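For this view, one protein chain was removed and the others were kept in their places.
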Amino acid sequence: MLDNSESYVTEDGRTIGGVVMEMKNITLRFGGVVAIKDISFDIREGEIRAIIGPNGAGKSSMLNVISGFYVPQEGEVLFHGKPRPQLRPYEVAQQGIARTFQNIALFEGMTVLDNVMTGRLNKMSSGLLAQAIWRGKAEKEEIENREKAEKIIDFLEIQHIRKTPVSRLPYGLKKRVELARALVSEPSILLLDEPMAGMNVEEKEDMSRFILDVNDEFGTTIALIEHDMGVVMDLSDRVVVMDYGKKIGDGTPSDIRNNQAVIDAYLGVAHD
Amino acid sequence: MFYREAGDFKTSYTDDNQTFPIKFDRYRYYVVLAIAFGVIPFLINDYWANAFLLPFLIYSIAAIGLNILTGYCGQVSLGTGGFMAVGAYACYKLMTSFPDVNIFFHVIAAGGVTAIVCTAFGLPSLRIKGFYLAVATLAAQFFLVWLFNKVSWFYNYSASGQINAPERFVFGVPVTGANTDAWATYLFCLVFLTISAIIARNLTRGMQGRKWMAIRDMDIAAEIIGVNPMRAKLSAFAVSGFFIGISGALFFAVYLGAVEVGEVFGIQKSFLVLFMIIIGGLGSIFGSFAGAAFLVLLPVVLKLIGVDFLGWPTDIVAHFNLVIVGALIIVFLIAEPHGIAQLWRVAKEKLRLWPFPH
Partner (left out) sequence: MLEQLYFAMEVFLNGLMAGVLYALVALGFVLIFKASGIFNYAQGVMALFSALTLVGIMDGQVPFSHIINATFGTDIHHFGWHVPALFAIFGTVIVMVLFAWIVQRYIFRHLVGQEPIILFMATIGLAYFLEGVGDLMWGSEIKKLDVGLPQGINDTIDQVTYEMFGYGFFIDNLDIVATVVAVLLVIGLVIFAQYSKEGRAMRAVADDHQAALSVGVSLNFIWIMVWSVAGFVALVAGIMWGTKSGVQFSLSLIALKALPVLMLGGFTSIPGAIVGGLIIGVGEKLFEFFMSSSALAGELFGFTISATENWFAYVLALIFLVFRPQGLFGEKIIERV
């Protein structure tokens, strides 16, 4: 077992740092329904961490807990070693946690560029008056952040649709724009909610490549949930497996492949 | 043919961020400004100033204000009439309390007062949305009109309950009161409209505009990516109130000169401005102009056709006006929710490729 602050080097030569975020005995209930039951795990810097599980296992709820949208009734979330106080969702974003959504949540009335630029909003500080006049600081800031946004747009290969309204884009591209919006905020943790859902094989391959590239190029810590086992096993460094709100496995993909509880949950087990 | 962007390359993000990125648009904008400031003041007469130009300019400011709140930030307000009344009465109190200060600053300050009032009535938007909020803003409408009607301090205890604009000068030229010239009042309002439009454009093309639109398009997602919903919504209410207040002040001081609050700033005014932005185009500064021009011109044109040409009595023409406005709202909502501004964009798109569309 590694210490929280220790780092290690993976087989393919990447360095995984210390623990960025730690979930401690999280329990989440909706009325009488227990969505998450006493789950603990951690996310290390620079790794790709997957949360998998069958439908209704509580994956999305878990992601919403990490992103601060749901507040668990029990347990605590440690971020950079300190317990995270109860925050409003936008304050979580200001702390450097960005996410994408299962059912794309782009701003349909805006262009791709504007959508990506919204990802920079926490990096911009000019006030209402400065923006009204548009000379000096506001304009300079706008240009600087535009450059950052364009870099990500280039990286994710969506230059050609920069000025297209998002509502006109096909599904796969929308997913990519959403990734760009999350990535451009230079998050310390990037949460991906079923990034491959509803995609065909080719789009899945593209998306996997982008996720690996992002992790490689920017060293971004990524936590993703997904129920396509195959994709997850190839992508991630460590995997948490959930079933009916409980954690039934946690470890490297090869550990998980050989975990009897996981195999039972996925393939079903004969009850006698 | 002549409307094209080929060869008009941008080499910096500053160029790309301009209000009118295409050269032709930019030149046309300068030409329009030159005509508005340099030509029309010499041609204007009282009829055109009062029947079309002044109301057009003033309603455009109100429409820009409401468009920021409704078109950009997605918060529907039915309190525009009440907020215009705040601008008018604030301007009146300031004009009579500080007669030595230039009226220009009175109008600006009236905008500021309205911004504060509007923000206060925007507070419920933090809890409720959609038409719940729209209905809640009706509370502002009725309460404010009642207040200005009942509390005599607001109309300086005058017996008639009306407010009358005293004569005020800008550079020695009267812009309010009985002895104004059409060109002076026109230019005075035009200056405000130009400034308002530029400010609104700057705000909406930058990060503030993106925050507003993010709230409009999907408020939960906006919050999760880091938009503070309270600040975004309340700033929209404040900015919107500022413009609406200015327009209310001008409507009272420059255009009408005397105001009875229930008659001038009633619920009908709220709907009128809302219709302007629906027909003109939600979320478009140009649409605010187009909608204001359209709804100011419509009764004038109908009167020309109905009363002067067909010889109908005026009340029938007024009823026709209702029917046409109502039908237009429905048609636009069904066929073109982005209004005249979108029709204009589509036309431009076609022109860009003309005469070789393929």
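Per-chain numbering from 1; labels A and B assigned in written order.
In the analysis below, a residue touches a chain if its C-beta (ideal position, glycine included) is under 8 Å from a C-beta of that chain, and two chains touch if they have at least 3 such contacts.
Quick caveat, the model's predicted, so the values are computed rather than measured.
Of the options B:258, B:301, B:316 or B:347, the residue whose C-beta touches the omitted chain is B:316.
For the options B:170, B:195 or B:329, the residue in contact with the chain missing from this view is B:329. Only one of A:26, A:48 or A:105 touches the chain withheld from this view, namely A:105. Counting over the whole complex, chain B has residues 76, 123-124, 127-128, 130-132, 134-136, 138-139, 142-143, 145-146, 149-152, 220-221, 224, 267, 271, 274-275, 278, 310-313, 315-316, 319-330, 333-334, 337 touching the chain that is not drawn.
Convention: only the chains that are shown with their structure count from here on.
Here the CA centre of chain A is 42 Å from the CA centre of chain B. Chain A meets chain B in the complex at residues 67, 69, 88-90, 92-94, 98-99, 101, 105-110, 114, 117-122, 124, 126, 128, 131-134, 138-139, 141-143, 146-147, 150, 181-182, 185. Contact residues on chain B toward chain A in their complex (touch as defined above): 12-14, 17, 199, 202-203, 206-208, 210-211, 213-214, 216-218, 220-229, 235, 239, 283.
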